[in-house]
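Provided herewith is a single structure, encoded as structure tokens, for subsequent inquiry.
What you see is the complex with one protein chain gone and the rest in place.
By written order: A, B and C. Residues from 1 in each chain.
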Amino acid sequence: MRIGVFVCHCGSNIAGTVDCPGVAEAAKMLPGVVFASDTMYACSEPGQEGITEAIREHDLDGVIVASCSPRMHEPTFRKAVERAGLNRYMLEMANIREHVSWIGKDVELNTNKSVELIAMAAAKLSQNSPLTPSRFDVNKRVLVIGGGVAGIQAALDCADGGLDVILVERETSIGGKMAKLDKTFPTIDCSSCILGPKMVDVALHPNITLYTACEVDKVDGYVGNFSVKIRRKATYVDWDKCTGCGACMEKCPSKKSLDSFNEQVGTTTAINIPFPQAIPKKAAIDAEFCTKLTKGKCGVCAKICPTDAINYEQEETFLTEDVGAIIAATGYDLFDHTVYGQYGAGRYPDVITSMQYERLLNASGPTGGHIKRPSDGKEPKRVVFVQCVGSRDPSVGRPYCSGFCCMYTAKQAILTRDHLPDSQAYVFYMDIRAPGKLYDEFTRRAQEQYGVQYLRGRVSQIYQLGDTIVVRGADTLAGDQVEIEADLVVLAVGAEASRGAPELAEKLRISYDSYGFFMEKHMKLGPVETNTAGVYLAGSCQGPKDIPASVAQGSATAAKVLGLFSKDQLESDPQVASVKQPRCIGCMKCVRTCPYGAINEIEDRFKNPKADVIATICQGCGLCTSTCPQGAIQLSHFTDNQILAEVNALCPPFMDESFE
Amino acid sequence: MSAVHGRELRIIGFLCNWCSYGGADTAGVSRFEQPTDLRIVRVPCSGRIDPLFIVRSFLNGADGVLVSGCHPGDCHYSEGNFYARRRLELLKRFLPISGIEPDRFKYTWVSASEGAKWQETVTNFTTHIHSLGPAPTVLNASTPEDWAKVAQNAANGAGCGCGCHKERA
Amino acid sequence: MSLDQLKRLIKAVLPDLDMVIGWKQGHDGLTATPLFIRSEDDVEKLQIGPLAVHNLATFLPGLKDKKVGVVVKGCDSRAAVQLLQEKLIDRANVTIFGFGCDGVVSHAKLRKQFDAMGRADSMVRDGDTVTIEHDDESTALPFNEICPDKCLTCEFPNAVVHDHFAGERIERTPVASENPALAEFEKLPISERLDFWQNQMGRCIRCHACRNACPMCVCRDHCLATSRDPNWIGQETSPRENLMFQMTHTMHLAGRCVECGECERACPMDIPVFLLRKKMADEVKELFDYNAGVNPDAKPPLMTFETDERNIKE
Partner (left out) sequence: MARKYIAETDITAWLKELSGDNLIIAPVVETGTVVYRPYTSGSEVELVNRPVSSPKEAVFPQTELLFTYKQDKTPEDPGRTKVDMKEATPDRATVFFGPRPCGTRGITMFDKVYNCGKQQDTYYVTRRENTAFVTIACTRPDATCFCHSVNSGPADPDGSDVLLVPVQGGYVAEAITDKGTELLAYDLFSDAGKREQEANAVIDKAREMLGDPHDFTDAESSLYKLFDDMEFWDEQAAKCINCGACTYLCPTCHCFNITDQTAGLSGRRIRTWDNCMSYEFTLEGSGHNPRPTKAHRLKNRLGHKFAYYPENNEGLVACCGCGRCIERCPSGVDIRAIVLAAKERSDVQE
């Protein structure tokens, strides 16, 4: 092998504590090395020129660049050697900056270490072989999971970009949490007025196929070629016939059904359309409460329905959609405050969640937008808001800040004073977190313009006293205990991962954190990508977010997908595992450990079981290689022999002094 | 490749690319000074590390081996380090029987952001290896003299403590 | 008497099988050898007892596509279970004949206790003593001193899996709580252990009998030890490379070793290689609370993980 070594000074970054010319000189004596030189900036234009020239002049078939971390410039130098006609995998790097010059000042030791790192690289390089990526076609359809504002935005942007979009929502209508909100901060404009039109656009968009009351059941395949099995739940209403007239709702006798859209503030009918602006506007039966389905009698809705859409026999069905990319926008759920015994554990009717309060404030809510407290329907005079319920509290496993509670609490306090001018609003808070555009101004308006009373401290106890609720807490600024007799207490419950998030993550083969929020590829530089190619994240499924952030991410994922689909074919990274069939004994241990299901059991022509890697699914982790007892499955570019070569370069298997 | 005589010992590191190798980079970028002994082998994932790489290193004369990967749960490949953790822990418990001091082997979890932790890890480990000194070499006998050495050891009865193989009286 | 019943059981199913693997008299009074029963007459040669040392499950993976019956001791049966668990043999093709085993002999130990090896005419066991007839005289030895350590700690005298069971199940409590050889060995300071292995490995001739006798060594013709790509182990026989092989074998047995001790029994150079396997098995037990070859449906500990490992503290 003819190896060329290029030792980078990186200005004084390396040369400051490493004798670069000395390293180059010593490198010449390494096995396989036929050329070595040192250069001021290997990554600079002249630096790269030097490399490409040397490759041609000395007809090198392998290159070692001793410079910064490969995590920094490997792509750069791979392109460089490729320009000179070498395969990009015939490049190795020796990290003599981050791992040498920057962590020690002893020139002798650093220089020696640099030479050894180059020796390792040379040893590995001598085992390298050219690798070429394979290409495969992309199915330019995208699946969006979750019909909240983030999913809606992603779906619309993709669709406007000309892509076929499949939007899956597990509820009967899209809209998500935002559809439940009354107003939005910091502008106090009507939530449904700004979301509504987008929901309609989704319904009308020719490129969008909308599946509500559906869930993702199984995901197979890989970037560019996913195959998604979708489960359509039984709604007992034939939606092709249902016109959404609502006649069934008027006549349905079981009116005590759970009204989850209204957060159980009041009840609804067993057959219902969750809210007037629902998209699609279709009725569905809640099997738990329908007397026909539970007891077999009634059937009023079937009689009343003008289009015979009711079908009590309906069962769940499955359908499959093939897509090339997936956007997860499954949002969040609300923290269950009943774990707080000191807050009444949900026993007191007039201690409600912030989302329930939204429904009370909402003109299309159960109270028609009049604030009436649940217990006796009286208008509350004193409303106490308690923040950080299930946020920033390690004791309930929620050490993180939900981010938006400060803002919506301020909003709700303002709205309270709007609706009931003679009322008083109190807010117990830890810190006010308002780092958005016009956010801090907004919270200040609540205090200064609307006279909302902010008390800095945690609430220690809430209990019923006659028909009032006593809120006891600390005012750490005043430095004393306060007790407020309230008519209504609103708990600013924090956000937590959407129910079923971990299960979905496993279907998508993406990772999730200890709270169940999906993990992005890189906290800073890959916030909407995941470690699984072709799967993207939008909105609160990745962590609590407010509306603008969720919308922005919706658009960001759309941009990512459009970028991905801008090519007709994708290149698969050739650093994947492959099976040496003659060595494989078919024990399938690799199949069992592969995190990606990238290995299949096949039969060779003698009908012997053999493992077989699907290159496009393999992510190149090498778990299989270290699992295979006979070394039959090898991860390209990190084979046993390549790693052993590095080990042997550092610890030679034998010393032969006979020539010394 | 001989370490600079007397001043360094032979310490090999196997680091996963996504977390620990990045952590080592971060330590460098932050100019966190460390002992120079360590030589890092970069692998995609701690799950790629066959415990036998570590055994091979020791038998080839390494004085210490340091393995580091993503924190369990943060694996770039979602599961690799969970398998690695089991393999490495088992190896650590097993090494003593082979006569390799378990302290010469350490595995740990360092994320790409934990430059300081990396510095601390490397410093402590290297210092500890130096306190243990060079590892005993395993004979790679090829000459009669080597075999004479083996015979001598055996004759001196170094070793056989194991009851069922005590020599016939 | 279980041998007769065993013969009857085998005769009964033999017509449906390609062969049944058992033991028969070996080349002298102290050895038995595997017997491949293909006919009624072969059945008569069948023999069990303290000389039936071989773990016949070792042959099963090689006969995957045949209908095979196999006679197993308790420890052997664990190998069958492990092979089933790893789907290396097909349950439908294997018929397992179990019997209660009261321990076997260790030829390595015999060689050290008994001078007339190779000249013995017969051996009879009577409770705790074995009596060997040789050179027109007879020598009596205490069984516990000439049986392998695995028998002293045996918790599975009866086959853990079987289609047919001959004779009474044997109820016995282990003579020793921990493997005496291992316990003895671990008294050595670590510094001396390497010397120990260098000496032992100095004797190794790399014949790979330990590997080929091992029922869990299913790579057979494709073992790492003799491959060059990947090239893990040097060709030269030296204490170092020989030890590298032993370490490789042991690592590959982690969570799979059924502690049958065939590796050590097979070793022509009497190297106590089982020490390594046993230690590994013990660590696996302690770490993952797992016994290989007991439950065919269990998940081998290195083929799975827990996000929070109970016994691993970091």
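Following the convention adopted for this analysis, a residue touches a chain if its C-beta (ideal position, glycine included) is under 8 Å from a C-beta of that chain, and two chains touch if they have at least 3 such contacts.
Everything numeric in this text was worked out from a predicted model, so none of it was measured.
Put simply, the hidden chain is in touch with A, B, C once you look at the whole complex.
Across the entire complex, the residue among A:G11, A:P31 or A:P399 in touch with the chain not shown is A:P31. In the complete complex, the residue from C:K7, C:R193, C:R265 or C:K279 that touches the missing chain is C:R265. Listed for chain A, the residues touching the missing chain in the whole complex are 2, 25, 28-31, 33-36, 58, 119, 582, 648-649, 652-656, 658-659.
Contact between chain C and the absent chain runs through residues 26-28, 31-36, 54, 58-59, 111-112, 117-120, 199-200, 202-203, 205-209, 211-213, 220-222, 226-227, 234-238, 262, 265-266, 268-270.
In the full complex, chain B touches the hidden chain at residues 1, 142-145, 147-148, 150-152, 154-155, 159-160, 165-168.
The working rule: only the chains that are shown with their structure count from here on.
Across A-C and B-C, it is B-C that has more C-beta pairs touching. Centroids of chain A and chain B (each the mean of its C-alpha atoms) stand 36 Å apart. Rounded to whole angstrom, the centroid-to-centroid distance between chain A and chain C, based on C-alpha atoms, equals 51 Å. In this assembly, the C-alpha centroid of chain B lies 32 Å from the C-alpha centroid of chain C.
Across the assembly, chain C contributes residues 232, 234 that each touch 2 or more other chains.
Multi-chain contact residues, meaning those touching two or more other chains, occur in chain A at positions 593, 640, 644, 653.
Across the complex, chain B meets chain C through its residues 51-52, 55-56, 59, 72-73, 79, 82-83, 85-87, 89-91, 93-94, 96-101, 108-109, 136, 138-142, 146-147, 150-151, 153-154, 158-168. Interface residues of chain A facing chain C in the complex, by the touch rule stated above, are 580, 582-585, 587-589, 592-593, 629-632, 634, 639-641, 644, 653. Chain C meets chain A in the complex at residues 86-88, 218-220, 222-224, 227, 229-232, 234, 252, 303.
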